[in-house]
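Here's the structure, in structure tokens; my notes come after.
A single protein chain has been removed from this complex, and every other one stays in its place.
By written order: A and B. Residues from 1 in each chain.
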Amino acid sequence: MNISLLSVFGYLVGIAALVGLNAVILVWLERKVAGHMQFRLGPMEVGPHGILQTLADGIKLVSKQLVIPDEADKPLFLLAPIVSLVPIFAAMVPLPFSETVQAWELNIGLLLIIALGLLNTLGILLAGWGSNNKYALLGGARAVAQILAYKIPLLICVMTIIMMTGSFSLRDIAIAQKDTWNVLYQPILFIVYIITVTLETNRSPFDFSEAESELVAGFHTEYSGMGFSLFFLAEYSYMFIAAGLATVLFLGGWHGPWLPGVAWTLIKIYSIIFLMMWFRWTFPRVRIDQMLSFGWKILLPLSLINFIITAGVLAL
Amino acid sequence: MATTNPLQRALDKVGIEYQPTEFPNSGLHCSLVLEKEQIQPLARALARGGFFIETVTAVDKIKDKVFECIYLFNHYEESLRLLIRVSLPRNRAVQPSIGKIFPGAVWHERETTEMFGIQFDGCPDSRNLLLPEDADFHPLCKDFSGVS
Partner (left out) sequence: MNRPIQPTYTLDKVGEENFALNLGPQHPGTHGVLRVILHMDGEYILKADPVLGYGHRMQEKIAENMTYPQTLPYVSRMDYLGALSYNLAWVLAVEKLCQFEVPERAEVIRVIATELNRISSHLLWWGAFLLDLGGFTPFLQALTDRERILDILEEITGSRLTYCYFRFGGLPSDVDEEWLTRVLDFIKEFRTRLPRYHDLVTGNVIFHHRSKDVGVILPFDAAGYGLSGPILRGSGIDFDVRKHEPYSGYDRYDFEVPVDQNGDCLGRYNVRMAEIEQSLRIIEQAIGSIPEGPVRSKVPKLIKAPEGEVAVAVETPRGQLVIYIVSEGGKKPYRVKYRVPSFANLSIFAKMARGQLLADALAILGSLDMVIPEVDR
């Protein structure tokens, strides 16, 4: 018991380091990907090929003044980025990086990650309300409408995979994909999952809650410096978790020839993150009512039909 | 009747004589001097004839002590620029508005009101457009020398 507690503690430290390192890498990667997709080079000044850009950005953000608007709800305003960020550490616990590298094996690991994903939206709503700013309020309200429409197809997606594997545990799901990856059995489900996960993390083309050209900066209009950077840390970490879940559920987890399991997991996770970045820099933004009707009228029936067909095929 | 253009037809409807001007020299096809009562019926005839409003503005003829309210209309199909001039006394310049006939004229009339002080009677909206909302000076008048 002592050893396993120690190992969990060690893993938590490792997770904290991973979250930080992931943010550093993703901020740089996003700007480089954006640059190259737009015929320019991205950051090149700080460090070779701009590798130390995130460090420079971090120093800049930390040194900014934390401005709290006068009539804002101060406890909510300060709590919102924390509510967005803290559940990430708990959500990374059941994520398996390889057969042996996993913080804690929970037999309902999948459900935990999805439930904790909701807290991101709660943070956005708190920020929107607590800022005492109509633009932020609109951003927060949009985020809530978004999550209501998308959690259900996401849950049905995940239930289909659980039905195929027979267990909620992420480790079991990954082990079951030793021979063939789930994406080959369920290609449509994979597409639905990628769409819902882009929505959940508020990434373009679904970034209405922070829509820059309509709501000046959406829910984080009034945040500056560290508050803003905490929201973005949360967003990049949720991208990592969502991509991690996609890897485990559909892409076979850590299975792959001659590289160690952890390497394959990371390669798959970062490929999906690259895909999400590709979406961001290509598509314009969808309108909120179009997205809601897309969710309720197309994604939900599609995932339900897929579920029923899978159940039928498995019963035979 | 066969060779009339839309401008002649519109002017005929309100009984005004068509006075053509030299287009290559001045850029105007017709230049009229009217009384203020003639403006609204003419505007209705022009709106029905397919004319669009180019601008409503004024010129301050301080030596003659009048404001000349200027209307410019044009047509989408044929090139027919019509200029209408209405003289208003400088100390009490009130002019019937064409804002209900040409909705776009409302903004032009708002600008003329704040720049010259000409009141447009019946304009749906007569707040200041470009100047601050509490400005009570009229900058484009010739005797305006600056806000102290």
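Here are some notes:
By our rule, a residue touches a chain if its C-beta (ideal position, glycine included) is under 8 Å from a C-beta of that chain, and two chains touch if they have at least 3 such contacts.
Here the structure is a predicted model, which is why all the values come from computation and not from measurement.
On the side of chain A, the interface with the absent chain consists of residues 34, 37-40, 134-135, 138, 141, 204-205, 207-208, 211-216, 280-290, using the contact rule stated above. Panel shows chain B; residues 25-28, 47, 50-55, 57, 59-60, 70, 72, 74, 76-77, 79, 81, 83, 91, 101-108, 117, 127-134, 136, 138-140 of it touch the chain omitted from the view.
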